[in-house]
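First, the structure itself, so that you have it in front of you.
Shown here: the complex without one of its protein chains, the others still in place.
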Amino acid sequence: MDLTNSDRELTAEVEELSGENIFSCYQCGKCSAGCPFTDEMDLLPNQVLRKVQMGDESVLDSNTPWTCASCLSCEVDCPKGNNVPAIMEAIREISLRKNLDRVDLNELKTKELPEIALVSNLRKKTG
Amino acid sequence: MPDKPEAETVEIFIMGKKYEVPKGLTIMKAMEYSGYQYIRGVGCRGGFCGACATIYRLEGDYKLHTDLACQTTVQDGMYLTQLPFTPAGRKEYDLEELQVSNNPLLDLYPELARCVSCNTCTKTCPQDLEVMDFVNEAIRGNVGKVAELSFDCIQCGLCAARCPAEIPHHHVGQLARRIYGRYQAPESEHLEERVEEIKNGVFDDDLEELVNLPEEELRERYENREIES
Partner (left out) sequence: MREITYYPGCSLKDTAKGFEDSALKVSKELDVNLKELSRWNCCGTVYSLTDDNLMKQLGPIRNLIRARDEGSDELYTLCSMCDNTLKRANSLIRGEEDKRDKINNFMDQERDYEGSVEVHHYLELLRDILGWDEVRDRVVAPLESLNVAPYYGCMLTRPKEIGLDDPHEPTVFDELVESLGGTPVDFPYETECCGSYNTVDNEEMVLNKAQTITAGAKKSGADVIITACPLCHFNLDRRQADLLEVAPNHKPVPVIYFTQLMAVAFGYPEVNNFDEHAIDPREALELKTKAGSKR
């Protein structure tokens, strides 16, 4: 990974979309310790934050922001008061704003899914 | 107008090109006056068919207005174009197989769940329907209410063109009205009785008589028929 060349565009974009200060994270790992879905994630939440700090665009391909259920357990645990779910949402938004939906409505088996599941999912996973 | 040599005119812009047209014309007539010939985008000319959806702005006004070309009078400084058709996927379904209890509206049109309640559809509707309200009723599976609130929809599609959630409101409303008609609307006893009478041949002789009547007498009877007020 070439850190010297990075102009940290991603970092600035995530900070703008989330309204959070990414650099206040000091990698204590509490977000990952409390996250109930880490076994489904290819990067731990704190690793996602570290990569964003470094401007590493590979986080855009990570499944972690899409596995995040915005349950906010990391947010209540963060000693720095970081809104980690907002950072995950910012990463999702970067893709969604390029018209890259995560969920394809045409493929979806909507039968028997309650509206509350559909509304929330489509709000988080389509642009 | 031969008796008024100098008719008052207004200046309008059709797709960006300026035209002087007589004041008081509808957008549709003004377009024809300006030399446009309708092949599509026109229908009943009476505000019922929804074929002549039009969008326009007025000079000095940021708002994008929507209306039917056959129902709206031109105004000075109107910038307009017609939007006679909005591509919006209409799902295929067999009415006999839909289950009202399973929210068929959301099943067939899951994009309903993308509504953010911005109210743009309601503001767009040339029929002044509460479109956003029926979209919300559709999300809740309230077929009857969707049918009621969308009853006067003329399928012009302007709401679907403006919707940021890409919902085909007019098709959702149509589906709801069909389901309502098939499964929920109370049956009309009078209609049922009359259909039964027709089936049993109660009116066969009367009909036969009419069919064999000379045209002149038929015409006379038609003109003197009883009309319920």
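For reference, chains read A and B in written order, and residue numbers begin at 1 within each chain.
Heads up, the rule we're going with is that a contact is a pair of C-beta atoms (placed from the backbone, for glycine too) under 8 Å apart; a residue touches a chain by one contact, two chains touch by 3 or more.
Being a predicted model, the structure only gives us computed values, none of them experimental.
Asks: Of A:Arg8, A:Lys80 or A:Arg123, which one is in contact with the hidden chain?
Replies: Residue touching the absent chain, from the options given: A:Arg123.
Asks: Tell me which of B:Thr9, B:Ser34, B:Gln75 or B:Asn136 is the one touching the absent chain.
Replies: B:Asn136
Asks: List the residues of chain B that touch the chain left out of this view.
Replies: 103, 115-119, 123, 132-133, 136, 139-142, 164
Asks: When the complex is taken as a whole, what residues of chain A touch the one chain not shown?
Replies: Answer for chain A: residues 16-19, 36-37, 40, 67, 69-73, 75-76, 83, 85-86, 89-90, 93, 102-103, 108, 112-121, 123-125 touch the chain left out.
Following the convention adopted for this analysis, only the chains that are shown with their structure count from here on.
Asks: Per the contact definition, I'd like the list of chain A residues that touch chain B in the complex.
Replies: 105, 108, 110-112, 115, 118-119, 121-123, 126
Asks: Using the touch definition up top, name the residues of chain B that touch chain A in the complex.
Replies: 102-103, 106-107, 110-111, 113-114, 139-141
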